[in-house]
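The structure is given below, and queries will be raised subsequently.
Missing here is one protein chain; the remaining ones are kept as they sit in the complex.
Think of it as A and B in the order they're written, each chain with its own count starting at 1.
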Amino acid sequence: MGKQVLVIEDEPNIIEAISFILNRDGWSVATHANGETAAEAVLGQVPDVLILDVMLPGRSGFDILQELRGHEATQALPVLMLTARGQKKDRELADRLGVSRFMTKPFSNAEMLEAVRDLAGSPTS
Amino acid sequence: MTPPREPLFLARQTYRRRRVADAARLLPVIGAMLFLIPILAAGSGDGATTARGGIYVFVVWAGLIVVTATLSRPLSRRESEADADPKETRP
Partner (left out) sequence: MVGFNALVLVCVAYVAILFGVAFGADKRAREGLPGTAWLRGPWVYTLSLSIYCTAWTFYGAVGYAARSGLEFVTIYLGPTLVLVGWWWVLRKLVRIGRAQRITSIADLISSRYGKSNLLGVIVTLLAVVGTTPYIALQLQSVTLSFSVFAADRQEGFELLDLNATALWIAAGLALFTILFGTRNLDANERHHGVVTAIAVEAVVKLLALLAVGIFVVWGVAGGPTEIARTIDASPISDWQMNGGRWASLTFLSAAAFLTLPRMFQVLVVENVDERQLATASWAFPLYLFLMSLFVVPIAVVGLDILPKGSNPDLFVLTVPLHFDQDGLAMLSFLGGFSSATSMVIVAAIALSTMVSNHIVMPIWLSLRSDGASMSGDVRYLLLISRRLSIGGVLLLGYLYYRYSGGGAALAAIGLISFSGVAQVLPALVGGIFWRGASRNGAAAGLIAGFAIWAYCLFLPSFGPEGVISDQIMAHGPWGLEWLRPQALFGIEGMDPLVHALFWSMVVNTSLFFIFSLVSFPNPLERLQGAQFVNVFEHSGATRGWTRGRAQAEDLMIMAQRIMGGGEAQALFEAEALAQGKESYLPDTTPGFIERLERELAGSVGGATAHAMVGQIVGGASVSVEDLMAVADETQQMLEYSSQLEVQSEELSRTARQLGEANKKLTQLSIQKDAFLSQISHELRTPMTSIRAFSEILRDGGMDEAAARKYSSIIHDEALRLTRLLDDLLDLSVLEAGHVTLHPQPDNLSDVLDRAVAATTSVGEGAGIEIRRNPVHEDIDIFTDTDRLAQVFINLIANAAKYCDADTPRLKIFVTKRAERLHVDFIDNGSGIPPESQAVIFEKFSRLSDQAKAGGAGLGLAICREIMDKLGGKVAYLPGQGGAAFRVTLPKAPLAAG
């Protein structure tokens, strides 16, 4: 099995697309759709890369990121944030909170894949 | 001589209405006294008959009705003006 990517996102179609792209490249993908329990899920089994949406039901992606950076286990976890709002201040906020990579939807599949590879190396190594 | 000024006239009208209200207050007292006078008459002597007594009572009665009717006109007008109290309007 390849390295673990956890996708936290609430739009079913986007989850499906990301899962397909990453699976095809050899990653092992887990998903989670609820903002409120997302941090717990990450801490329960820390993945190699986390893909995090900003607008989530229950709790925003920024909140989750802030909490994760406070825990030792996830302090250095590579986090790729996705947002559909695409405002400048969102990117600045994400940077301040210690995001590893920030991408605006819609993204190109290749670009997204490359970002994941950048953050965690090749899926199997 | 200066001509009489407008406010003086208004004040007089208000004054007049106040006195009408006073008269309305006094009226039942006068009525009660007039209705009770036969007690004195009956005490003082005889000769009071039902026919004459009846005429007295009914004449006083009719008089009261006429005076009350005359007074009620300006008073009810005053009432309606005083009624323009915005606080009283219910929601």
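Simple rule for what comes next: contacts are C-beta pairs under 8 Å (C-beta built on N, C-alpha and C of every residue); 3 or more make two chains touch, one makes a residue touch a chain.
As the structure is a computational prediction, the values presented were derived from the model and not from experiment.
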| item | value |
| --- | --- |
| Contact set of chain A toward the excluded chain (per top definition) | 10-14, 16-18, 20-21, 33, 55, 57-58, 84-87, 104-110 |
| Residues belonging to chain B that touch the chain removed from view | 21, 24-25, 27-29, 31-32, 35-36, 38-39, 41-43, 48-54, 57-58, 61-62, 64-66, 68-69, 72-73, 75-76, 79-80, 83, 85, 87-88, 90-91 |
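Everything that follows uses one rule, which is that only the chains that are shown with their structure count from here on.
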| item | value |
| --- | --- |
| Chain A-chain B separation of Cα centroids, rounded to whole Å | 93 |
